[in-house]
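With one protein chain removed, the remaining protein chains of the complex are shown where they sit.
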Amino acid sequence: MSGFFKSSIGRKVAMALSAFFLMFFLIIHLAVNITSLFSEDLFNELSHFMGTNPLVQFALQPVLILGVVFHFVMGFVLELKNKKAQGVSYAKNNGAANSSWMSRNMIYSGLVILAFIVLHFIDFWFPEINTKYIQGDMSGMHDGSYRYFHELQHKFLSPARVAAYVVAFILLALHLLHGFTSAFQSVGVTAGRKKAMQTFGKIYAFAIPLGFIIIALYHHLNHQS
Amino acid sequence: MALDSKVPKGPIKDKWTDYKNKINLVNPANKRHIDVIVVGTGLAGGSASATLAELGYNVKAFAYQDSPRRAHSIAAQGGINAAKNYQGDGDSTYRLFYDTVKGGDYRSREANVYRLAEVSANIIDQCVAQGVPFARDYGGLLDNRSFGGVLVSRTFYAKGQTGQQLLLGAYSAMNRQIARGKIEMFNRHEMLDVVIVDGKARGIIARNLITGEIERHSAHAVVIASGGYGNVYFLSTNAMGSNTTAAWKIHKKGAYFANPCYTQIHPTCIPRSGDYQSKLTLMSESLRNDGRIWVPKNMDDVLAIREGRKKPTDLSEEDRDYYLERRYPAFGNLVPRDVASRAAKERCDAGYGVNATGEAVYLDFASAIERYGKEQAKIQGIDNASKEKIIALGENIVEAKYGNLFQMYEKIVDENPYKTPMMIYPATHYTMGGVWVDYNLMTTVPGLYCIGEANFSDHGANRLGASALMQGLADGYFVLPYTIGDYLADDIRTGPISTETKEFEDAEKDVRDRVDFFINNNGTKSVDYFHKRLGKVMWDKVGMARNEKGLKEAMAEIKAIREEFWKEVKVPGNANEMNPELEKAGRVADFLELGELFAKDALIREESCGGHFREESVEESGEQKGEAKRNDKDFAFVAAWEYKGEPADAVLHKEELEFNDIELKQRSYK
Partner (left out) sequence: MNLTLKIWRQKDASSKGQMVDYKVTDISEHMSFLEMMDVLNEQLINSGEEPVAFDHDCREGICGMCSMYINGEAHGPDRGVTTCQLHMRMFKDGDTITIEPFRAAAFPVIKDLVVDRTSFERIQQAGGYISVNTSGNTQDANALPISKHAADEAMDAATCIGCGACVATCKNSSAMLFVGAKVSQYALLPQGQVEAVDRVKNMVAQMDLEGFGNCTNTGACEIECPKGISLDNIARMNRELMKASVKG
């Protein structure tokens, strides 16, 4: 089995498995965040649970980070290998004739998403780690109430940040548009063939980023300062 | 030298079995000390290489393409015959044997054909075991179709790609042996001479087509499986690289060349569209099952169509001449290939050809579409179906049967054959003649074998549809591997054959001199220029219909072209690099010699038989008036030619053909 993941197909399967995990995570993340649109309390409750539950914090969170790192590193490794396999490049290449832009530019949509994750970590994750584990404040409280919702709204004050988020989510949509069916194809499910699966992939690829965009825009437009 | 066919004694049905029982064998431990060279890796060469290697011989296989899988066997569409009688329609070894001999117009060797029919069933077993995806019925058993006007369904097929699938089967068997180190594969290599040591074939000289290097290869026996020589016509359905060089070189070193004039002109090819045409594309014969062949009755309509003033669909039934149905009411559009081809030529020579070159007739599916459409309407219970509905229904059926062919036609000609009749014209397709071999498939040179289309043995003067694949694989899988052992049994103590001998040196020098000649000749005309001229002479005078005057002219003209070729041919580039023009020059030089012998063979055969039609030899009266007339009294022989320098000086040796198990009859399709 160890030989399997060294083969080209094994790597592709690994890439797909990490993608499945990340796609599942996106659903959870969106599900939590979407509550901020209609219930401040629910959002705070959920956020506090996620932020303090030891299973989430010390098991799922490291796995998630590993998954993200793996997906990126593997993506780069494969890209470099594939570049090498190409040898001399064509003087004229009409890629649009036989494949989608998304499928040919996963590395670029991926890079934008990577940049976004860095920004996202600076925005939320680092302050969070700082508060909880360096300052040791596990209460989740600020001025007598949960701080999560207010922090969220506060971040989306800046139009530049909202714009950056929107752009990143559009790229995420493009990434998912190819990535969803691609991951299934890689593990041997011929997703591209089955109409229902294809439709579901499209819905997923649009709905998830759209959800995040709506959240960002909503809080930008409806903040209580 | 008197020709000895070495046909074993005894009743025909026991010959092969008895012979195999008594033949000399090589012990397995000794086989690994014996080398065999196989030139060509199509169905015959590929299957022979794989089987010989599996038996334990060290095989060196040569192909001019970059992979054995690309040999032109791959282009066969229709299928492969085998006397399996899976359909229970009365097929048997004898019936396949009978059909093949009759189809060959009684000019093949009975014992060889019987053996072919006998091993045919094994081929299917073998190929299925290899994973060849033959067509199957819903019960999971193998499907058959009927083919070429025989009375049983015995043709196995894999979509329209039977040749490719069978070749991939042989290729996979080769790959297994290459991986085991038992076959050494030389891709992009061309054999340019055979080396004879002490009267036995002991090696070849080959050119590495990438580096231009001239190489010596030795072996205890040499097998030539290099295919047919149809490209002597320049335009044929053969691949661009198909050539006679290997066969011709061994002819020049002592192997007799038999019946070169037996060539099959296939009636349903896509016509030539202009002078730039490089090759012709075959449309499967199966199209004649549903297509009706016609030309306009009136010359006015012919001209109007050529000038684009009228469309073929504008012509009413009365204005059309369904000439096959008119001349051969019993068989109609399903007459054998040679008859259909000559009839098309006859109409076009009379000026009724329907395209700009004047060399095309219509193959019309309109009535089949209507017939199938009405049938479908009835089946689907549609009353008073409109004409459009009937046509749509009919087109669906025709598409299911011939969709890929129609699509191919449309890609090439840019016309929709569902709406307007196809244009077809005969083209050179297969050569029944070839190197003379005995029952062991050995040529007149000891240790030199010839198999597949390259030899002459099984198809007589005309080949039945779906029999070429059968013969190639029979020779390679089941015949040669036995018979070669009989010869090699004497070679177990010979040891490795050295290439450092005078014979190899001389042969290599000849090859080098010839290569250098071409490179340094600095002539004024390209190789293709000469090849096209040769092709035109062959087509016009040694084509579908031949006569004494034309053949004599052809011999003189070919000789003249050959002389001019050697003076004026221009080969750019160098010898020590990949040089496609140099490759072509060598091949055309050999065609220019073969062409003359071809005409000479046609000249001495003063009868019409199978693919060979002499205008002087036709029925003078009665129902068969004007049809081909065979002369069994004077010409029931194989014409085997011995090389004596100029092709015109070749010496004829006759192998008389005896028919003990089949009664000779006149073919009639009226």
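Every chain is named by a letter (A and B) in the order it is written, and numbering of its residues begins at 1.
The working rule: contacts are C-beta pairs under 8 Å (C-beta built on N, C-alpha and C of every residue); 3 or more make two chains touch, one makes a residue touch a chain.
A quick note: this is a predicted structure, and the numbers were derived from the prediction, not measured.
Of the candidate positions A:Thr52, A:Ser100, A:Ser145 or A:Thr199, contact with the unshown chain belongs to A:Ser100. Although one chain is not drawn, the whole complex shows that of B:Gln277, B:Ser367, B:Thr420 or B:Thr501 it is B:Gln277 that touches it. Listed residues B:Glu577, B:Glu616 or B:Glu658: the one in touch with the omitted chain is B:Glu577. Checked against the full complex, the candidates A:Asn82, A:Ser158, A:Thr199 or A:Asn222 give a single residue touching the omitted chain, namely A:Asn82.
Listed here are the chain A residues that touch the chain not shown: 1, 3-4, 7-13, 78, 81-82, 84-95, 97-100, 103-104, 106, 178, 181-182, 185-190, 192-193. Counting the whole complex, the residues of chain B in touch with the unshown chain are 47, 50-51, 54, 65-67, 69-72, 74-75, 84, 86, 119, 122, 124-131, 133-142, 158-159, 161, 163-165, 168, 171-173, 175-176, 178-179, 185, 187, 210, 237, 239-241, 273-274, 276-279, 281-282, 407-408, 411-414, 477-478, 526, 528, 570, 572-573, 577-578, 580-581.
Operating definition for what follows: only the chains that are shown with their structure count from here on.
Per-chain CA centroids place chain A at a distance of 63 Å from chain B.
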